[in-house]
Structure formats: structure tokens, C-alpha cells
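The other protein chains are all here in position, but one chain of the complex has been omitted.
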Amino acid sequence: MSSALPWLALLLPFFAAVVIILFTKSHRGLSSFLSVTAVLGSFVCSCLVFNTENIRSIELTWIDLRPVLYVPLGLVLDDLSKTMLVLVTGIGALIHIYSLGYMKDDAGKSRYFASLSFFMFSMLGIVLSNNFVMMFIFWELVGVSSYLLIGHWFERAAAAEAAKKAFLTNRIGDFGFMIGILMAWTATGSVVFQDMAEQLGRITSYPEYLTVAVLLIFCGAVGKSAQFPLHVWLPDAMEGPTPISALIHAATMVAAGVYMLVRVGFLIQASSTALSVIAWIGIITAVMAALIATQQNDIKRILAYSTLSQLGYMVMAVGLASGEAAMFHLFTHAFFKALLFLGAGSIIVMLHHEQNIWKMGGLAGRLGITFLTFMVGTLALIGFPPFSGFFSKDLILALAYEKNPTIFWLALFTAFLTAFYMLRLIVVVFFGKPRSDHARAGREAPWVMITPLMILAIPAFASGFGFVAKLFLPVPGQEEHGWLVPGMALAATLAGITLAVLLYRRRESDPIDFALVRQRFYFDEIYGFLIKATQGVLASLSAFIDRWILDAGIIRGAGGATWGFGSLLRLLQVGNLQAYSFIFGLGIVGLIYFTLFR
Amino acid sequence: MITLGHYLIVSGLLFTIGFAGVLLRRNIIIIFMSLELMLNAANLSLVAFSRFRVDSGGMPNYNAQVFVFFIITVAAAEVAVGLAIIVALYRARQTTHVEDVSSLKF
Partner (left out) sequence: MSAFLFWLFALVMLGFGAAVVINRNPIASALSLVLCFMGLSALFMSLDAFFIGIIQVLVYAGAVMVLFLFIIMLLDLRVEKRRKFNVVAVAGGSVVALFFFLQVYFVVGQLSAAKQPFPPLGSPKIDDVRNIGLLLFTNYNLPFQIIGVLVLVATIGVIVLSKRELR
């Protein structure tokens, strides 16, 4: 019986999605009920699985072409996947409940919940897959769900564009991912993670091949977890409803990239070149995103860039050969980022969908519980002790300090910036005087939205503590690093808080204005230009070929050649009798010559 | 000794004279007459060969002479029709100069 539990956890949301699409699309209340029930059921199953020791990983055979290819439909149930299972279903359940309030009056509520359930199914599939092929299938399905959910309000052009952009950018990463999988499969002869780990010796003898394969697999993570240079889709994904931003683009889907990297950590850690590339891409993303976040004015965009920055931290940790540190930060980040997004969602909805922070202000008194929970999330994010973020971020900083000083200083700078922009947000949104009528009229959100916030605040505070975390994850020992690194981190945080409070107290508008940073380093413009330039070149090339080679050359050439040849022959027709007879005689003489004398 | 070769060379020479006449003269009537010269050169060749091929009974091979008979007849008919055409042409163009009747060109 217990072996069916993980399958149940995986498939319940899928059935909910199917039933909603096929049967209950017109009954919005029933659809949402089905979806919430399914995810709660999944959560219960996940907890049961978590508590069961030594549960076997079950397998069904899908493609059996041994010894060339063997693709099972199998679930892996080690500590890592069990923790992720509880995390994903837990946060997912809270967000489902929150959505009941947030999407109360939305016309597409059934479609929303169906897509949400489908997303749960796909995400759990990634977490539970025991082989690359199955993971890749669910990887793509998660991309599809993200597309559906970002573009939920597809009547808005911006949302439709953002959904397209997300999907396409993901696809670029997935292309590299696929080639990496093929390369790894060719070398090790299998796609099942367990077997690949055993066969690793076959691939390590070719270091360059291994590096290329790892970097290509990393491409998938670059796309899914929005690392530089494929980060451009995540801020635009904020066009989707806020619960979606919380679930997908903060807590779970973007974490899938990091999870995948940790899952195949044995492969990645075999190539040191790849590791340093991964670490550098991580830290570049972190710094860049933090810089951009300091100049954004949309509350969701600030949080989006903050997610990018934290993901950069996680990827950097993977690159510094510590998957445990990355998973620990992923774990704590899931809670406090989901909390922050849901808090932002309640602010937005109570201010009638106002998202500009300069139109808010003085909300500390009006939206009290939201304010308190938001503060908890912020303190966790900036790494203020004893909140959870402090421990996980500190671990990563200590790792960087040991392995690569340059990266350490950059990471420290990022921590400073993180504190700066989050406090900027707090000061501008919650303190001072209300800057618009919406802000003046803001009241606390309904209970169905407040309760998940309060529930999430608890792990956001407590999940960093060793004794809590050790229940879920292998947490590397943090005692031996001494007080130097935590001290420096704390100093950076405090400096950021101070600067933000000083600069932004009692302001009506932003005093700093760095255009380069505000315009997100012009990445979108550069990509747009590149795409247009390539298309322009291809179009003019095709036009040239069509006009000059096909049309003028081949088609009119054939006609023209015939016509020219004809005009040449025409010159023989002079109408002169004796010319004709002369040619005739010439022909006769020639004929006789060739017949008789040769 | 007059041999077959002499007759053939003479015939060839006559043919060449006629051929040159067709190529070089501009008057249609003269060209026509040169044409007749060519035909007669062929007749001479045929008759020479007829005399040369004597069968066992001591008779020349008369087949060639029958052929010459036909050629003469056909040549006569051709001259009649050709001259009729020239007359019609002269009535239309008032000229017998062959370079003036070159309107059948491109």
C-alpha cells in the first residue's frame, strides 16, 4: 500500500486538472474545490511518504531497448526528493487556498485552477523522476504550465507577450539541456540517475567531453532558473497573477533548476571547469539582479529581481561544489519568498491592483498583519539573525570565503544591496504618508488570504535553525567557520538597512536615478536588436536569392537564353536567294568531303 | 584514248559552270538557265556510264538512258512552271533582279 502513496501524490493533481477541463469548466466554485482538495491530498500523501522509512523506489518500464536505452517511469524516494515533495505540496496547498481569495471574482477561475493543478503534477514529476528522460518530459510540462499561468489574463497584450517570452527563453535552455542529456547518455550508456552515477568512471576519462556535457545540462538550469543570460523572462513573468508568481517563480519552478543540478551533482562535481563556470554565472546573476532591483518601482518586479539574485546564490553554491548549501538556501528561500509574494499580493489586491510603490505608503497601520508577516519575510531574506535566511546565506558566504575570495566579496556586496533594496521597499510602502487615494483607502485583506501568510511566517522564521532543518536536509556543519564570515555578513546587512532608511525616509519620489540600472542593463533591448538584425539579414538574403537567383537567373534566364539564341539564328534568314544557295553549296561541299575523303 | 574519266570530268566541269552561275548571277532567268546546265551535266554522266556498262550481249545498259529520258521530261515541266512563276513575279515586282525580291526575311 505504501508504495502507491508517491504515485497518488503525483497523480491526484493531474486527475483534478483533467476533470476540471473536461467536466466542470463552467462551475467555478466546484473547480476550485476540486483543485484545492487534490493538492491537500497530495500534501497528506507526501507527509506520509516522508515519515515512512525505506520506501522503495517503484518502477514501471516504458522504453526497454537494453542495452542501448532503458527508460522507466520510476520514482526516486531519497531524502532529497522527500523533502522537496513536502515543500512543494505544502507551499502549493497554501497558495491554492490563498488563490481562493485572490481569484475570487476572476472569470477564468476554472482555467486557472486547472492549470495550477497541472503545474503541481508537473513539478512533482520533476521532483520524483529517477531518470533524465522522464525529468525532461516533466521539465517541458512545467514550462507549458508556466506559459498557461503567466498568460492567464491573455486579453492583455503584455501578459501574452510575457508568456511567449518565458516559454521561448526556456526552450533555448532546454535545447542545450537535451544535447547535454544525449551526451551524458552516450558516455554512460544509461539515463537513469542511479546507473549513471555508477558508470561515471566511463566519462571522467574524457574531461573536455564531460565539461561540455555538464555545461549543456547546466543550460537547462540557466533557462529554468533564469540565470544570466536567459534571465529576461522572469521579471516579465510578473504579468501573471501574484499567487502564481509566488508559487512558480519564487518557490518551486525556478528552484527546479537548482534541484536538477543537485540531483546530478555527481556528474557536475566531476568537472572543475564546469564548476567554476557555474559559480561565476551564479554570482554574476546575483550581483546584476541586485543592482537592477535597487531602481525598480513595481513591487512585484523588485521581488522578481530579488528571486533572481537568490537563485544566483543557489547556483553559485552548486558551483562551489556544495549541493547541500544550495538545497538549504532553496529550502529557506521557498518559504520566505512565497511569503513575500503573497504579502505583496494582498497589498496589491487591497489597493485595487496598484503595483507602483510610489503610489503606496503608510500601510503599516492599515494592513497590519500583512505588514508584520512581510517584515518577517524581509528579515529572513536579508539574512538578519536569527531568521532563516541568515543561516542559509551565511553558509554560502562561508563556502565562498573558503573557495574563492573574489566571489566572496561580490557575494558580500550582493548581501549589502539586498538589504538596501528590501528596506527601500519597506520604507516606501509601509512608512511615511499615503501617496494616493488607493493607499488611503487600503484595508486588511480577508482571512482566506491572511491565514496562509501567517502560516508561512513560521517556517520563514524558523526553518534556518539547525534542529529544524536537520529533519529535512543534510545541513553541512556551520560551526567550524568561526565568527568572521557571519560578522561581515551582518555588517553588510546593517549598512544596507541604514543607507536605505536614510535615503528613503519621507520621500515622495526616488532620489537616485541610474538609467543603466533602471533599464535592466538594456538586456531586452539588446536581445530585441539581435533578433531583429538576424531576421533582417535572413530576410534580405532570401529576398536576394529569390529576386536575383531564382527569378532573374533561373526563370528569366532560361527564357532569355532561348530568346537570345533565337535572335542569333534569325540573322541567317536574309531573304536573299543567293545567300541561301551559297550556304547550300557550302553544305554540299562539306558533306562530300566528309563522306568521301575522310 | 577517250576514257570514261574524260567524260566524267567534262560533266563535272559543266556542272561547276552551272553551279557558279547560280551563285554569282543576279538575273533570275540566267539563274534558271544555269540550273538547266546542271541538269544536263548529270545527263551526260548518266549516258557515259550507260555506255560503259556493256552486258554480255554487247548492249549498253539502257536503264540509265531511260533515266535520262525521265530527267529531260521532268526538266521540261519544271522549266514551264518556273517560268510561269517568274512571269507572275515580274508582274508583281517589275524586276527580275534576285536581290530585290528578299522580303521573306526575319
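For clarity, chains are labelled A and B in written order, and residue numbers in each chain start from 1.
We take it that a residue touches a chain if its C-beta (ideal position, glycine included) is under 8 Å from a C-beta of that chain, and two chains touch if they have at least 3 such contacts.
A quick note: this is a predicted structure, and the numbers were derived from the prediction, not measured.
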- Of A:Pro207, A:Pro229 or A:Gly585, the residue touching the omitted chain is A:Gly585
- Message: Take the complete complex as the reference. Which residues in chain B touch the chain that isn't displayed?
- Response: 1-10, 12-21, 23-27, 29-30, 32-34, 36-37, 40, 43-44, 47-48, 50-52, 54, 57-60, 62-63, 65-66, 68-70, 72-81, 83-88, 90-91, 96-97, 99
- Note on the structure: Logged for chain A, residues touching the omitted partner chain are 578-579, 582, 585-586, 588-589, 592-593, 596-597
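By our rule, only the chains that are shown with their structure count from here on.
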- Mind checking the centre-to-centre distance between chain A and chain B? Centres are C-alpha means, answer in whole Å. 101
- Query: How about chain B: which of its residues touch chain A in the complex?
  - Reply: 19, 22-24, 26, 31, 98-99, 101-106
- Would you pull the chain A residues touching chain B in the complex into a rising list? 570-571, 573-578, 581-582, 585
